[in-house]
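Note that one protein chain is taken out, while the other chains of the complex remain in position.
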């Protein structure tokens, strides 16, 4: 599919309807997705508690890229491209670990934690080590959450911080820790995974476990009274009742989407546990369960759901045009002790079962879309945010002849 | 490979010889195969005994398509495209079952058994349910055998019925039942599977189990006397001795191929069993084993072999350019009881072992064809019908600038 054919397809999109098949199957469009979306957006890469001491590192990988997120000096974190400057080998093979330096497993080129090339045997005398450090990508930290951006001149992250810092403050995410992390491989285009995440129209039919406790599954209209009660109560529990919506086409700069929205849980449920009862110590400065939870978003493909006692972070990345990954991270108080303060299986239960169900849903969605008989249908009122994602997506991948 | 390159390749075909490599390996030619052959032909989809009551359904799937064959009302069968009209999910996930309605597992859109959309929550007021029923494909039943056609204006099926109904009558297929069904995945282009099925030149070297009992393995010339005896005897056993040959280029309308040919079994063999002895009760109004069997065909990719006591149906469909499936269905009298009147393992033995051997043969054929040193060789006299398939195939996929 050539560039003008893609632009025609974008122009032919029927507002308020799902995307046409090629957006989920075309290799050419996938290439645009990577260039226009993933290479220009702030992407969640990890939490500072995962690399607390000098030399601690973890990998953030998607599509064909691999980045080493490393605690290089006291207080400083580097995001290094995991590609040796000699002949291109992956330098770091473990998904996470601790090291004093990175030694390429092929020819032993050695890089400092900040990426500088320190050792390369048998090179010519005029070889300039300074010119062969590991490349870096931009990195920013917000409330302990690490974000990277592959663009050479990424959108200013300050706006993100301005938006969210105050609202997130009561959770004290800087002092949180990762209790569990899991990756879900999905045989479907990455957009189907985000479409799935961004609407709760499917919650009632597909997620009984979630729907039992979360009022959002009933639609926004029917939760209005509860929501007002929640907003009132929040303040007394030390939580923000702010609403932020700078997502997708409302974003100030491309790739810096932010959102913060509170919604009520159903009576008898105070957190995302199997029976609705507390599952871990209250986060940060939260004084009491207020009967609600918080959706927030940083960048276009990373979302989070904050309960009063734990936070679940979701990141959606592509593997290729027809495969993607949902990475989930469970955060809770940094001083909570497993086995005493929380049970990992109970903590993880809801979003593990829900994400496994979504994996099946998304894969069957892709299978149906692959059919020549698929035609994009109209969105319901409960898919408004998904429709906004689609509009932003189409707007983002348009190319003019100038770029 | 562009369209004119394909047309040149078709024009370069040497009559009486096998096809050139690209017909088995080119993605562009495969796309033509789907458009020109599979989307315009009557295809075997199942037998009425598999969905006897209202709500019974089974899926017919090939390439990227999925069709629900469902007993919708008393006596009526619908062929519904398994693609939700909302966002395209597969609506029905099970290969077969019984249901009162089809509820999409994603957002719960609900369809009646005839495909009409009955429920879709949270849609706008001006949403017209009538415009969003499941799409249908054409469906016809012949002697209890269900056929579908994906074309918007399929060739008239009446001609098929006119040809075959009388000849098939003694078998009383309407009252038959499915004793067993099995799918064989083949790593080879679909045409290699059909070429394999349509000639018995390979029977003697490759299928000792079949060749022991079936005179066809010796070539038509050497079975002439036996054939005349059989034709005489048939009538006294209640079987037709008609010969129909409206296959491939002799077909009246594209996609409606029909054939009916009798041939003798070898002395001591009355049916396709391991030892040649009866394997199930005589079918329909057949009064006696006449020592023969019947090849018949409906549409270009569905074939059957009728013995006096059971019928084996073969359907060949593509998965992609280099993978295909052979689906086999074993039919026998509807009132036969497993364990009493027949043993399923014995019934299935011959064509299971033969099809497994053909799978290996076809896969090695594809491997050899993939070599740059493959050149199409000449057909033998025993491959006459395969040569006719090839001629028809090439004729069918030609495109003029007008279409």
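By written order: A and B. Residues from 1 in each chain.
Note that a contact is a pair of C-beta atoms (placed from the backbone, for glycine too) under 8 Å apart; a residue touches a chain by one contact, two chains touch by 3 or more.
Computed from a predicted model, the values in this text were never measured in an experiment.
Between the chain not shown and the residues B:127, B:201 or B:349, the one that touches is B:201. The chain not shown here touches chain A at positions 64-66, 81-91, 93, 103-108, 120-124, 127, 132, 135. Taking the complete complex into account, residues 18, 195, 201-202, 204-206, 219, 360-361, 364-365, 367-378, 380-382 of chain B touch the chain not shown.
Just so it is clear, only the chains that are shown with their structure count from here on.
Chain A and chain B, compared by their mean Cα positions, are separated by 48 Å.
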